[in-house]
Every structure is written in structure tokens, then in C-alpha cells.
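Provided herewith is a single structure, encoded as C-alpha cells, for subsequent inquiry.
One chain of protein is taken out of this complex; the other chains stay put.
Then we have chain A:
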Amino acid sequence: MITALFVYDGKGDVIMSKMYKEGVRRNISDVFRIQVISANQKTTSNGSGTGKEVRSPVLTLGSTSFVYIRSGLLWICAVTRSNQDCSMILEFLYKLEALLSALVREGNDSFSKVPLTDELLINNFALIHEILDEVVEFGYPTNLDISGLRSHITSIPNNGNVFKDIKNTKVTASTKKENTSISTLNITWRNGGIKYRRNEIFLKVEEKINVIMNYESEVSRALVEGEIKMKAHLSGMPECHFGLSDDSVFSTDIHSDHRNTGVTLEDCKFHQCVELKRFDSERSIHFIPPDGDFQMMSYRCLQNIHLPFKVNAQVQERGSRVQYKLGIKSLFPSKLPATNVIVKIPTPKGVIKSYSDTTSGKCKYQPDENVFVWKFSKFFGEQSHTLTAELDYTPNTEGGTRNPGWLRPPITIDFELEMFSSSGLAVKYLRVQEKSNYRTVKWVKYSTKAGSYEVRY
């Protein structure tokens, strides 16, 4: 499977390495640096923004393959021999990235992912070296769940900030039991003996909406990608039972062309703790959650999507002058505010003069990106605002053959909206059962963000 693992910093220096198997020598790390990292740097520095193109996530030289991902400026690269399961390696690399980022996390903001930096890794290098030894046996990934690893990793008590238990105090530390048998239940994602004074479970429905519409706000494509994340502070081995509102159906269940007005989930994927068999036969979601944060499920939705924003765009070109007229309308309940609303309106290159006027929000021309940026700090529901703008530009004539004129890239909108789910999905119940029969406090939060929200005109 995985023969060796290397982590490089942005300059291409190895900051972490681990050899799992015979078959390659240590200096194989140089091959990757030369073939991929420096090649990539060359193209990015040579400009023209093509750095992204000189990439494929896999490089094969002879029988040796390098499978790699980027994490911030870092490169995480697995070296393998012969034909191996690439899906497993990639999935491992991403899970490893998540694990490392959780380990080096300093703050307590558990839902946001900390980007990895070389500094963070080096500051925890001994722990990470130990982790790398534990998560993979002989090149085969075995367990990347934090809670499962706790019982094996000795240096955890040394690093106070790592695994610091979240706001809510945990009563007993289940970590330091060297001489007793290791917890070897089949559930590798949870240890026994977890205890909380207050049992809480936080649920977060996060949706990303991807839309492409034309200038008359007719939608040509809309897709919602949702995730249900949880943070469990529960004692013992709780069994959870989770349910969505009754009008939610799974599209694979729909026979014939029966039209559904509620939420239709095209497909969903579950965390490893969910009993898939039971979901398959009874359509009910049962699981024993890991301790702390995890993503319980993800889903996609194509039908009956509630669009938060509609845009009307008129863009007219008259010689070297472009005139914009833009109307944006919010379609969510009037009490909700959308935050960080940023509308980016592309312009041609070489703008000499620009002018813009808005009914609300601030609009500014950004010459380095060639866009008008129209910002709102808050945008409440059921409102509409307009923008008029005008600009003069010099059509770029030099070098004639390489300059295709202005190609009208789409207008993009970025926003965040709390307590709104654009798929209409709602959580109906979440039952927690445990032997000790404690009461659980449950929190639910919905949010919708713009994925790629584009208006073509």
C-alpha cells in the first residue's frame, strides 16, 4: 500500500518523513521535490497564472507512484510501488490532514479547520512522528480516529494544548491506562469510559449552494451540497437515532416519476459510525457517535431549491464604454440577515475611468482583479438593491493575436446565511439512549453559504 510518506514545506524541504516498507530508498523524497515541487514553482513564478495547470494528483515513474495533496503551502505525499488502491491513499491523505490539523489546533473553535503550516507541524514534530507510526501498519492505514488513538499515544499528556478537553469538562481522563488492556471494541472511533458532567450534542446543518443563472435570473443549474456536522459531548456509549422531517425522501427510493414537493436528497454519504445496513433496509439513521466533532452525513439536493438571491443583470458595451445595471433581490424571510455579501462584477482589462452608484452597500472598482466589488455588511431578506456602473477602457490592441477581447466571465456572489437551509431540509428528531439514561441537551444550527453562485450575462 503506502511505502513511504513525506511532508514538504512550501520550499520543498522535507519536514516529516516515515518509511513504512522496503522498496524505496529515503532519497526518493528528492525525486518528488525535483519533479513536482520545483516544477510547480517554476511555472508559478514564470507568471501567466498557469501554475495550477502543471498538476495531476498522481505521478508515476517506473513502478513508483507519488500520490499527493496540498494543504495550504504544504505538500503531503505518499510513495507507493506497483498498482495500489489510489482511492484509499487519497482518502488516507485527507484524513491524515484533518487529523493533524485537529492535533495541532490551538484554539477551541472546533468547527473551523486550522490550516496546516510548517511551523505548526515542526512545533509538534515528535507527536506527529509517533502518530504516523500508529495510524499505519506496514503501509496499511488502520485507524485515524483521534479517540481511538488516544489510548496508544504516550506523548499526549505531555502536550497540554493537544487534546485539551473542550469547554465542557470531562470528569475522568480515559487516557492514561498503560497496563490495562487496550480498548479493543470493534468501535475504533470511541473509547469506553467517557464521562461528561453535562451531556450535550451540537448539530450543524451546513449547506453550500451552487447556482448558475442567466441575466434574467432563470436558473440553468442549481445544486445544494449539504453536510450535517455534530459535536458530541456524551457519556458512555450512547446510541443515537436521527431523523429528518417527513417530507424528505431519498431519490433512490422514488419509483416512477412521482413528483415530490418536499426535500429530495439525491444521495447521501454517512460517517463510518452510521449503521449502513439499517439505513438501507429501514431508512433510519442509527449510530454511536465518536467523541467530539465529526461529520455525520453529507448529501446533495437538486430539486425544489430555495434560492436566497436573484440577480438581474444588464451589461451593455458601446465601443470602449461598458454600462452595467444590476438588480439583486433577497428571497429569504425578512428577519434573517445574510452576512458577508460580496458581489463581484467582472470588467474588461485596462479600465481608465469608472463610476458606480448603489442604493445600498459599497461598491468599489478593484483594478488588480478587474472587478467591481459590491459589498454589504448585512443584507436582510425580502429586499432589493440596484447598482448602476459605467466604465471606459482601452481595448488592448498590442500583440493582436493573443488578445481575445473581453470574454464576460460570470458575476459571482458570495454570502453566508444563518438559520436558513436552501434545500429546505429540517432535522426532526435526535434521540440519545444510554444505559445510564441521562438527559441530553441538543443544539441545532442551520447555515447556507455560497459555493459557486454565478450569473452569466
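Note that a residue touches a chain if its C-beta (ideal position, glycine included) is under 8 Å from a C-beta of that chain, and two chains touch if they have at least 3 such contacts; residues count from 1.
The working rule: contacts and distances are computed from a predicted model.
One subunit of the complex is not drawn; among "Exosome complex component MTR3", "Ribosomal RNA-processing protein 42", "AP complex subunit beta" or "ResB-like domain-containing protein", its UniProt record names it "AP complex subunit beta". Touch with the chain omitted from the figure is made, among A:A232, A:M297, A:A313 or A:A450, by A:M297. For the chain left out of this panel, the touching residue among A:Q35, A:S245, A:Q366 or A:T394 is A:Q35.
For chain A, the residues in touch with the chain missing from this view are 1, 14-17, 21-22, 26, 35-36, 39-40, 52-63, 65, 67, 69, 80-88, 90-92, 94, 119, 122-127, 129-130, 133, 137-145, 148, 152, 154-155, 158-160, 178-179, 181-182, 184, 186-189, 210, 221, 225, 251-252, 266-272, 275-280, 295, 297-300, 401-402, 404-405, 407-410, 412, 452, 454, 456.
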